[in-house]
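Every protein chain but one is kept in place in this view of the complex.
Chain lettering (A, B and C) follows the sequence in which the chains are written, and residue indices restart at 1 in each chain.
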Amino acid sequence: MAGSSFGELFRITTFGESHGGAVGVVVDGCPPGLEISQAEVQSELDRRKPGQSDITTPRKEEDTIHILSGVFEGKTTGTPILMLAHNKDVRPQDYDALKDLYRPSHADFTYLAKYGRRDWRGSGRASARETLARVAAGAVAKKYLRLHAGVEIVSFVEQVGHIVATCDPERVIPKDVESTIVRCPDAAAAEKMEALIREVQSEGDSIGGVIRCVVHGCPRGLGAPVFDKLHADLGKAMLSINAVKGFEVGLGFGAVHLRGSQHNDPFVVDEGGEVSIRTNNAGGILGGIASGAMISCRVAFKPVATIAKEQDTVTTSGTPTKLAASGRHDPCVLPRAVPIVDAMAALVIMDHLLRHKAQNG
Amino acid sequence: MAGSSFGELFRITTFGESHGGAVGVVVDGCPPGLEISQAEVQSELDRRKPGQSDITTPRKEEDTIHILSGVFEGKTTGTPILMLAHNKDVRPQDYDALKDLYRPSHADFTYLAKYGRRDWRGSGRASARETLARVAAGAVAKKYLRLHAGVEIVSFVEQVGHIVATCDPERVIPKDVESTIVRCPDAAAAEKMEALIREVQSEGDSIGGVIRCVVHGCPRGLGAPVFDKLHADLGKAMLSINAVKGFEVGLGFGAVHLRGSQHNDPFVVDEGGEVSIRTNNAGGILGGIASGAMISCRVAFKPVATIAKEQDTVTTSGTPTKLAASGRHDPCVLPRAVPIVDAMAALVIMDHLLRHKAQNG
Amino acid sequence: MAGSSFGELFRITTFGESHGGAVGVVVDGCPPGLEISQAEVQSELDRRKPGQSDITTPRKEEDTIHILSGVFEGKTTGTPILMLAHNKDVRPQDYDALKDLYRPSHADFTYLAKYGRRDWRGSGRASARETLARVAAGAVAKKYLRLHAGVEIVSFVEQVGHIVATCDPERVIPKDVESTIVRCPDAAAAEKMEALIREVQSEGDSIGGVIRCVVHGCPRGLGAPVFDKLHADLGKAMLSINAVKGFEVGLGFGAVHLRGSQHNDPFVVDEGGEVSIRTNNAGGILGGIASGAMISCRVAFKPVATIAKEQDTVTTSGTPTKLAASGRHDPCVLPRAVPIVDAMAALVIMDHLLRHKAQNG
Partner (left out) sequence: MAGSSFGELFRITTFGESHGGAVGVVVDGCPPGLEISQAEVQSELDRRKPGQSDITTPRKEEDTIHILSGVFEGKTTGTPILMLAHNKDVRPQDYDALKDLYRPSHADFTYLAKYGRRDWRGSGRASARETLARVAAGAVAKKYLRLHAGVEIVSFVEQVGHIVATCDPERVIPKDVESTIVRCPDAAAAEKMEALIREVQSEGDSIGGVIRCVVHGCPRGLGAPVFDKLHADLGKAMLSINAVKGFEVGLGFGAVHLRGSQHNDPFVVDEGGEVSIRTNNAGGILGGIASGAMISCRVAFKPVATIAKEQDTVTTSGTPTKLAASGRHDPCVLPRAVPIVDAMAALVIMDHLLRHKAQNG
């Protein structure tokens, strides 16, 4: 209700500030008997952690995850799983200069307006550091979905600035995504993206982009009618990630130019005699419910707000001032955001899997 | 949980199928003492109702709303408000031909997959007729927001097919929206849109478009950190509307091409000595929380799935067949969808207003 | 959130005031394919309706239930079921005298304190008339539980005033309950109870009592650890019924006098070689989770607040006055409350059945 929980049946609650004691998550509702190790969760977190390449922030957090409850003898018990990472590389003094001003396009101003006070070390609760908790919870969901429902989720960077990858989303595999530091499976585009990010970095600036998320094997029937349509929940999940400004499923905004006769996906009988869908403009979801076809959606990230370039701003006491960030920040969040998008997709699908089982299982 | 409720504190639950007994909504959590009349709710519904112009479906539903509880002596009591409209122009025989086949890009196939059975009269629960319940609930929220929080919501058609309106979202007023039957405040564009819709209609086809939604006067501080960011909830709200495939806030997908130094909105001190934001690329929301600036978002609608043109499809027993719809349908849903977008925005803002009051009021 | 919904997965939302347009319920989350007719729901309602015998209020409401959505071709569709009864025997003038005073031990005073206004016709939303909505929803749950989980719920009047029935709860069957107008299966006690109720009625007074509720066949494993223990949810369900002041499970308050060695239920191997429980002091629930043994709980009802005897009270403007109710009221609610207790038990078990299936199914 206060915004730190997500999901109904596979329900996560995250906590923690960027420079507080710890960041983590409670996962309630996980089916019992799922084998899960610290190492498995850690491997997902390592894809998100800072300092993994020279185009990411040099903040040195190991983000070592501890599983403190809900797992016994290597398997989930069905009761709440607590996972947390202690904050280590905390340098609040880096933020002394920011204590009394509003960083442009950050949440300083609105948090103060909302709560009357704020944790000014880093971005406090508004920090993207919170997303490590999502990735940890998502790792559990991904494992369950893979083992028990045959679901595979593959997200990748499709665009950085004006550079667009050329690849067939249906054929992208995790190995291809991990083969470049920008997490774009199109090697040629990846090279250009990397160059662009370095250029932006050297200018003390930042750049946005698009991540595509593909879900293979989503069981037919997941999703709910009316408000909790599968793509509505995916949309909310993605839009809740820091820096995300847009979401589309299937052709998305591209569908507005088309006629119904162009956009509709005809039903056909496939070689195996099964009813299938000839095209997949809908992105795998019809009326809010998974059709069994590949789910495909796209997530737009704005450029990171923290930049070294000097900007106009105002102090909390209302005096105009200048700001040139000296902290340790990413010129482009896309490479590190890929596992977050994966995680959010996994959390939505997992929740709807349990919901579907409850009513129709 | 089963998908027919929306909101946490201003919570609505809708019910009804397109050709069942009634369609309606229970609103729970409305503050007491709000003056609300049947006529006020009806006037919002009349903007959504079928047959309002010759570019909408000729289905003849008066959609007369009845308020059966929760209002006493003209004011809300604080207890659940039930509003419903009986279904009148029910012609299930129109759907006999559709009973045993899957309409392309409709929910027939996925509902059957989910529930093992379906109400084949019209689209049953998947029908856009359900949205009248949202508009009724939204009318109550809009009234409250206008009177008690100074919030005004203005949605309008910004694009149909390739035709894009030219207008400053900040200056559009409701009267301008209602001045054309397509609900586009740019009269010249409206004329072209209308022509395009008629052309598409004559071809037995359909066309998509974009609605922009603007919220004036949203109190600073509404929204929640992390998962229930204000734009994440707006996104879910909009994506849950039939035929919606994309959502963006502020510059949205347009932000991905920009540098941080271009996209960031500097804080300034305005003439009145107040802290304000020079540009509004963020669309009125920072870190998920309203900044006090105008909220602006865009909603992409695909072309309606029901078209008169012949299409390939398959029967429920798996035989390929052809379908040319003969029912009564809209060539373009955008004009009638404007009040639905209004309503969903009102429901989100209203819910967050109460949530904010609870914790920070 | 505003108090008119119950259940998480089998979720009901009730609406309506005693003298408004209608009273009813939306049931969301019901599994599809359940055969349910208006007549089946009506037969449960008839057990609750006023005027069924001369020891109940003579208010003449037929309480005819209408099913307006969610059921198609005689079966549930999986989407929201709307059931409502129009208010017919509405005589608001009966309440003119009550408009400006606080009836002792009624909710007039607190509703006014909460909402700043109230519907003074009857008890408005606080009227026990709301419980017809619970009984309607409970009828659907009971049917599902009987057919799909082998669960039978039997509630009966065990005590009225000082008269206590002697009967083995395990052996009471529905026919025995319905064999007397007080719904007590012990015929001798029933006769005394009836006499007591008539005596109280003739004195213009009212009397309380206890209903026992027994659940046979509750599947082992239903319930949740920690906060949503099965008996905690049953307790809340029962305590939410008008006039209920106490709840106990198993030996309840009787357990406080015992030693652990007396109260503990030893595990044994039964004749069929199955693990079973020798005694059932726990009332069928261990650690909040159903053990498979019969669930047994007791619900205490205070005497009805509305009495013909003259009482001291105060007007809304703060002047002392006298009140002698002239309306149409029950001297003892127990006989009509039996189906309500049945319904609340069914709603709790049904909800936990779906919750259990979601996580462990």
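We adopt the following convention: a contact is a pair of C-beta atoms (placed from the backbone, for glycine too) under 8 Å apart; a residue touches a chain by one contact, two chains touch by 3 or more.
Everything numeric in this text was worked out from a predicted model, so none of it was measured.
Enquirer: Please identify which residue in A:Arg118, A:Arg212 or A:Lys245 touches the non-displayed chain.
Expert: In the full complex, the listed residue that touches the missing chain is A:Arg118.
Enquirer: Of the residues listed, C:Arg59, C:Arg212 or C:Arg355, which one is in contact with the missing chain?
Expert: C:Arg355
Enquirer: May I ask which residue of C:Ala190, C:Ala282, C:Ile295 or C:Ala345 touches the chain that does not appear here?
Expert: Hidden-chain contact among the options goes to C:Ala282.
Enquirer: Which of these touches the unseen chain: C:Lys60, C:Lys114, C:His148 or C:Arg171?
Expert: C:Lys114
Enquirer: Against the chain that's been left off, what residues of chain B make contact? List them.
Expert: 8-9, 29-32, 78-79, 225, 354-355, 357-361
Enquirer: Where does chain C touch the missing chain, residue by residue?
Expert: Contacting residues on chain C, toward the hidden partner: 1-6, 8, 14, 102, 104-107, 109-111, 113-116, 123, 125-126, 130, 159, 161-162, 200, 203, 205-210, 220-221, 223-229, 231-233, 235-237, 239-240, 242, 245-253, 255-269, 273-275, 278, 281-283, 285-292, 300-307, 309, 311-314, 318-320, 355-356, 359-360.
Enquirer: In the complete complex, which positions of chain A touch the hidden chain?
Expert: Listed in rising order, the touching residues are 1-5, 8-9, 11, 13-17, 20-24, 26, 28-29, 32-33, 66-70, 72, 75, 77-82, 84, 114-119, 121, 124-125.
Just so it is clear, only the chains that are shown with their structure count from here on.
Enquirer: Would you identify the chain whose C-alpha centroid lies closest to the centroid of all protein C-alpha atoms displayed?
Expert: B
Enquirer: Which two chains have the most contacts between them?
Expert: By number of C-beta pairs in contact, the leading chain pair is A-B.
Enquirer: Given that chain A and chain B are copies and touch, would you call their interface same or different according to whether over half of its residue numbers are shared?
Expert: Same residues, largely: of all residue numbers at this interface, over half are found in both copies.
Enquirer: Distance between chain A and chain C based on Cα centroids, please, to the nearest Å.
Expert: Computed value for the inter-centroid distance: 46 Å.
Enquirer: Where the centres are mean C-alpha positions, what is the separation of chain A from chain B, in Å?
Expert: 26
Enquirer: Counting only residues that touch at least two other chains, what does the list for chain A look like?
Expert: If we look for residues of chain A contacting two or more partner chains, we find 8, 225, 355, 359-360.
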